[in-house]
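The complex is shown incomplete by one protein chain, all other protein chains being positioned as in the whole.
Chain naming follows the written order as A, B, C, D, E, F and G, and within any one chain the residues start at number 1.
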Amino acid sequence: MGHVLPSGGGKALMNVGDAALLLLDHQTGLFQTVKDITVAELRANVSALAQIATLLKLPVITTASEPEGPNGPLMPELAELAPHAVYVPRNGEVNAWDNDLFVQTVEKTGKKTLIMAGVWTSVCVMFPALDAKAAGFNVYAVVDASGDPSQMASRTTLARFAQSGVMPTTTNAVICELQRTWRRPEAAEIADIYTVATPDYRTVMESYQKAKDVGSAQKQYQDRM
Amino acid sequence: MGHVLPSGGGKALMNVGDAALLLLDHQTGLFQTVKDITVAELRANVSALAQIATLLKLPVITTASEPEGPNGPLMPELAELAPHAVYVPRNGEVNAWDNDLFVQTVEKTGKKTLIMAGVWTSVCVMFPALDAKAAGFNVYAVVDASGDPSQMASRTTLARFAQSGVMPTTTNAVICELQRTWRRPEAAEIADIYTVATPDYRTVMESYQKAKDVGSAQKQYQDRM
Amino acid sequence: MGHVLPSGGGKALMNVGDAALLLLDHQTGLFQTVKDITVAELRANVSALAQIATLLKLPVITTASEPEGPNGPLMPELAELAPHAVYVPRNGEVNAWDNDLFVQTVEKTGKKTLIMAGVWTSVCVMFPALDAKAAGFNVYAVVDASGDPSQMASRTTLARFAQSGVMPTTTNAVICELQRTWRRPEAAEIADIYTVATPDYRTVMESYQKAKDVGSAQKQYQDRM
Amino acid sequence: MGHVLPSGGGKALMNVGDAALLLLDHQTGLFQTVKDITVAELRANVSALAQIATLLKLPVITTASEPEGPNGPLMPELAELAPHAVYVPRNGEVNAWDNDLFVQTVEKTGKKTLIMAGVWTSVCVMFPALDAKAAGFNVYAVVDASGDPSQMASRTTLARFAQSGVMPTTTNAVICELQRTWRRPEAAEIADIYTVATPDYRTVMESYQKAKDVGSAQKQYQDRM
Amino acid sequence: MGHVLPSGGGKALMNVGDAALLLLDHQTGLFQTVKDITVAELRANVSALAQIATLLKLPVITTASEPEGPNGPLMPELAELAPHAVYVPRNGEVNAWDNDLFVQTVEKTGKKTLIMAGVWTSVCVMFPALDAKAAGFNVYAVVDASGDPSQMASRTTLARFAQSGVMPTTTNAVICELQRTWRRPEAAEIADIYTVATPDYRTVMESYQKAKDVGSAQKQYQDRM
Amino acid sequence: MGHVLPSGGGKALMNVGDAALLLLDHQTGLFQTVKDITVAELRANVSALAQIATLLKLPVITTASEPEGPNGPLMPELAELAPHAVYVPRNGEVNAWDNDLFVQTVEKTGKKTLIMAGVWTSVCVMFPALDAKAAGFNVYAVVDASGDPSQMASRTTLARFAQSGVMPTTTNAVICELQRTWRRPEAAEIADIYTVATPDYRTVMESYQKAKDVGSAQKQYQDRM
Amino acid sequence: MGHVLPSGGGKALMNVGDAALLLLDHQTGLFQTVKDITVAELRANVSALAQIATLLKLPVITTASEPEGPNGPLMPELAELAPHAVYVPRNGEVNAWDNDLFVQTVEKTGKKTLIMAGVWTSVCVMFPALDAKAAGFNVYAVVDASGDPSQMASRTTLARFAQSGVMPTTTNAVICELQRTWRRPEAAEIADIYTVATPDYRTVMESYQKAKDVGSAQKQYQDRM
Partner (left out) sequence: MGHVLPSGGGKALMNVGDAALLLLDHQTGLFQTVKDITVAELRANVSALAQIATLLKLPVITTASEPEGPNGPLMPELAELAPHAVYVPRNGEVNAWDNDLFVQTVEKTGKKTLIMAGVWTSVCVMFPALDAKAAGFNVYAVVDASGDPSQMASRTTLARFAQSGVMPTTTNAVICELQRTWRRPEAAEIADIYTVATPDYRTVMESYQKAKDVGSAQKQYQDRM
């Protein structure tokens, strides 16, 4: 399936073939300072992004500035969910875009659309997002796979993204923008990923399945009568 | 009444003669994942949009991506409130603008102003809104006749609409922008529609009517004295 | 079905055979001062109480202190949903229990369990609730079919009910406490009443019905293959 | 009108003939530390209590612990709204009930029902409330004419009042409990007091009056036709 | 004092000599549907705007679309606080800019900077704001002297103002932007106006005055020793 | 370890040897109407209760009133986490205590302390809790492993539990009350259960482990120098 | 000063001569799971309690269950602010009252009034509070010097305290209840402690001092003229 369809669909959407996922400083010590989203939701959303990227074969780059320090280790589930991710250690730079190896790793992917998430949103996402935008990339900031130390910081960060041309988005929207259609072989796996990011969707699917079974059983029963 | 009045009024408002209403994926399964508005308010607002479109003869297009699946059926009151609506089934496309028939149906209306609402706002409204904007349409997104899976998603979606030139609006504003004046034959019917979207307005009207009756009765009583 | 079952069930619950519903000052002018619940929810909950009382044949008494004044008329849907309700006009008493006719009307029902709701909760429900309790009745206060002028008032009122032995409850709980079992002829009508008080329940039922139909249709389809 | 009516009404309510109003430390410096209610609402509620007490001739006692210090002067409108109030200066006691003159002044009123409000609720109201209760008085604490330094303090204070037998109440409820009936000469003045404590009620009355005038004028117009 | 000072100050601020205040549909019936600000705050802010405009001799235009209907009368304090205001009745137009007389009245002031407030913000302010902007005016929308029927509408309206070039602002900011300096003869009157819009400021001033008096008295006392 | 220790500890706590866990109507359809807790938290808390009960060998009873209907199937993870649970189907009774088999199953455990959780709290937990209390059991209601259709219902339910002598508690408190000490063979498994109910605790443990490893590695490095 | 004054004051208050402060598990790891109060406020309140206890010579007992584990060390400022505190290590008991040494240390103080605070409120405070109450102590639980893992847990804990006869209170109320009067030598030090627990009070005092100085200086200036 091409990126832009004959209908014109997709012209203003992200191009799955041109996209890479950058996960910045998702460290368990930093998580404890996040106050604009629960840590449970944050981890679930990051996991869902890692899963969809793995499924659809997007390059994934992870990084941490001081993983031996109080900021803590990267959330361990990333290693499992995106085993193909490239980890770039930093030399104390707060802004990942200040690190030569990081920028080279991004450039080596050949992708011009960068999907970024990290903790803190206002710093670890904002700084490389602004610099990447200045360097000519299309940049998406996934605000609910990121975390900020206050609600006020969260609102401010959103306004600054919008002002600077970085596109703010959310985990569900990214998954949908990459998926585009349910008529694809990975549909069932994608449905599972939604239940990670949207637990309410899981109850919807469970209820649906049960009701369908009831309908089927009643039909069978009626047929027998 | 013309769209732009001699006073200059209406120059920056939507043109009722050029507008179509697109209702995207208002499915009862998806409703259960909406967390930025109550389902009761969401349904009332969608109903009010359908009613005003029917009253003022705007084209209405409804669509659903997988109505046989867990996302559930379209909210049934749409069939009753906008019987003239054209329903476009999709073939699994998440983005309605990816579907040829949908885009053709929109184009066949001949309207260049699209009023969109749907569930999820960040996906089912955002994607076709961005693509329609890219295709040259004037696009309004009715955020309170739409729903997103979290408050954070809701705020993010609003920022992205504004950033991309899609005009965010609300149900009441749309009704007013289409109505323009109370000196029109449909005034009473429009007043009824407001009570659907704004239940507090209903109490205001009931209280008013009662007080007017009291005033009238007291006058009558005084006249007799 | 008896009130207390052989299992001991119902011993601590309200007795449908001994209960009357008192709706106090649900006037549209007063509604405009309610700030602890939306007016839409308040009206829906009062309507649901009126419907279940009518269905299960509980006596209903309505009253208003000054319906000709700014407090406005009783919400008009009561007349339709509980046509058997007895309306007691008052002579300016704030506390319905101060009115002889009201107390006599209550006593004439012969019921000792009073389910009360009204606006304001802290006044129009609290005062007769306290006095009825002092007169030996079992009193339930339905807090979400009532309304108070602030969140702070609402919390305070709840604490005072609990302190004084008036049992605080909610609309859904009252319906369930009266219903007791789904194996009764009125089950379908009761299900409809739930959708009035809990609009989310409506989407659950609609989704369920659709999914059951899909299951049934697929079975039929499979059978044909 | 007696306190307990033939209907039994009023048996569980406060007795206007036996009540005194105690306003404790409503000082402008302390107001700046109040976080569970806006200062505007707090002042309006205290003013309304002072007005109803003056109108219905309840004894009023005001007090402050260190009015020359940072806690600031008593809110000046009290002098105007309750000119008959007795002011008891304290000698640094935090708990007004620790001050001999204060307790004597209370006892001299001969009233056994004490309506208390003050800042902070958890201290300046709680301490004398507990001691007065221990001394045999019936004590009401008006939580929205009082203020606490956090929402958490506010909730905790409410729970402790209820636990200890102090009756928590609100300004509107106190006015209503003292008023009892609209058929009294002071009805118009009482209506004005409600608009102080409940500004929404003012809009209801203004709208009512206008609508009644419209009704009367239309009747007159119809009569002329 | 000139608008732009030698320091460059004021270059980006509103010009008091070029400004007019437009108060749109502040009607007591509509107030009852406002849910993004309390009615008490809304009225106080509108009053403060009327007062500063009167004090600094800005033209004021008021208008209402259907003051005989359920929307109710204009809030009566406007007549007192801005006696020089010109009232423009409308003929049922929702958008004031659709009314010839209204636009002519605006143009007759000769001012190019319009400060607008009204109820609903999303309609009665938004529509003329967009049209005035299109007609070449500088437009400020005072969001806390306006009201919308939900928090979601309020956020959406703010985003649409910003997107369209209408400058969102608040009552305090407008007063300050008009005042510019405390070294002016009207300083004391302006200070009074702040206490209307910001009740907390009143307690600050009262506490200050008392403390200053205490300081003065102590000095006097020390001098005597 | 005995229930009451020589220190007197445990005298007022629940007795693990005398306790059974009752899980009432945790059905995926009902989950979609829960509004006082997120479904993700609710499921996690129920899962944690099931795990601790399995680990510590408490009897578990599950039940559902109409699992073939719109209320949906029991949450499927219960079967896995508490495989020893006894499932009691009901015959349409809303109140589990109305069902003979249910009460017999409870009595057969021989336990007098019942830990209850369910959906809705105000109905499916409240009714059997009140009846069990009346039948002489000690009853704990786990409010965050239960769900109610509104915040107002949630607060009301809590007040009614407290008023009636049912002890309100939370998942973490129950786990701790059953655990009593970390010096027991199951300590590591219990720590895992906490991370289910309190995801923030997981980040604390991950950060701790990493920091301890860093400390250990640095020591090793220093030793080598 | 005696505990109960001639006025009767203090009869229902805590007796400073009979009170001890118990600080339970204020560990930095646990702090990261607290969600009903900010950690900054929690630490400030605990510090203020430690300071007032030190100033007024109340016995202080601190304890931790597993300070070498992920729960982290006791907050270090306790050692400085209450150097006389006795630290009781525990052997893995969750409930401090299960530990013989802890109960003995409490008993050795000879005090019968216990002021408790800790993390989690629902566990580390609740369990020893219930057991101490059962053992005949008067128990106060300081809810804002304690922390719980959710708002729902916090509300539930408060209800269970009230139900069981444990008196819920807050830091400010405890300080005031211990202080009783400003006419004591430690008044200035107590004022400093308030600024720790109530930062807004600090601005009130700073503003007061400045204004008093201004008053004094103006007087001096006037005297010279």
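By definition in this document, a residue touches a chain if its C-beta (ideal position, glycine included) is under 8 Å from a C-beta of that chain, and two chains touch if they have at least 3 such contacts.
Keep in mind it's a predicted model, so treat the numbers as computed, not measured.
For the omitted chain, the shown partners it touches in the full complex are A, E, F, G.
The chain that is not drawn here is touched, among residues G:78, G:126, G:153 or G:204, by G:204. Of the options E:15, E:113, E:170 or E:218, the residue whose C-beta touches the omitted chain is E:170. Considering A:86, A:103 or A:217, the position touching the chain not shown turns out to be A:103 (whole complex). Looking at subunit A, the residues touching the absent chain are 29-30, 32-33, 35, 65-66, 69-72, 91-95, 97-100, 102-103, 120, 122-123, 126-128, 130-131, 133-135, 149-150, 152-153, 155-157, 159-160, 162-164. Subunit F meets the missing chain through residues 204, 207-209, 211-220, 223. Mapped onto subunit E, contacts with the missing chain fall at residues 5-13, 36-37, 41, 143-144, 154-155, 158-159, 161-162, 165, 167-170, 172-173, 176-177, 179-184, 187, 198, 200-201, 203-205, 207-209.
Going forward, only the chains that are shown with their structure count from here on.
Comparing the chain pairs B-D and C-F, the larger number of C-beta pairs in contact belongs to C-F. Mean C-alpha positions place subunit D and subunit E at a centre distance of 33 Å. Averaged Cα coordinates give subunit B a centre that lies 54 Å from the centre of subunit G.
Across the assembly, subunit E contributes residues 29, 32, 70, 72, 204, 207, 211, 214 that each touch 2 or more other chains.
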